[in-house]
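A single protein chain has been removed from this complex, and every other one stays in its place.
For subunit A:
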Amino acid sequence: MKIVALSGSIVGSKTRTAIDYTVKVINEKYPIADITLLDLADYDVQFSDGRLYTEYIGDTKYVAESLMEADAIIIGTPIFQASIPATLKNVFDLLPEKAFRDKVVSVLVTAGSPKHYLIPEQQLKPILSYMKAQTVGSYVFIEEKDFYQKEIVNDDVLFRIERLIEDTVVLTETYTKIREDKEAEYGF
């Protein structure tokens, strides 16, 4: 199972901290999973210009192709100006319209204010649905106060991240199995 953990911003450290913890847990609990960490801050990704994702070059091509090859994607995102960051939206724009078909996508969010709690529900999930993702219903919402010196200090958040990972893996296995069984029935 190929999992990509995507840190969707090039600013700040909280999302990366949460994604780092996520990757650590996956490595510990699911050693057979093939996990790739993609922190957009580490790459020079160009703006989408409408071409097919395979025709980009350099970092842009690498980011797009890594996501397209994944079975599951865990997206970490901060909230900027009451929405997702432009860098994350640009990644979606690089990909074809049904890019997340047959993929499980789950979300963890870092935010400066609890008032932003519904933003992923109302702004991120519709994009994922449009792109045909099987989304994990609940997301992990992490606030400023849950971090101290680049670490998550709230056990409740850590437990929630662990549950998010488990749900992502279980759903990916389940959907893959269902799809394989169904496709075997077609007989071609």
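The criterion applied here is as follows: contacts are C-beta pairs under 8 Å (C-beta built on N, C-alpha and C of every residue); 3 or more make two chains touch, one makes a residue touch a chain; residues count from 1.
Keep in mind that, in the parts below, contacts and distances are computed from a predicted model.
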Message: Missing chain, UniProt name, options "Insulinase family protein", "Transporter", "Dipeptide transport system permease protein" or "LLM class flavin-dependent oxidoreductase": which is it?
response: "LLM class flavin-dependent oxidoreductase"
Query: Thinking of the whole complex, not just what is shown, which of A:Met1, A:Ala33 or A:Met68 touches the missing chain?
result: A:Met68
- prompt: In the whole complex, what residues of subunit A lie against the chain that is missing from view?
  reply: 49-55, 68, 96, 98-99, 101-102, 182-183, 186-188
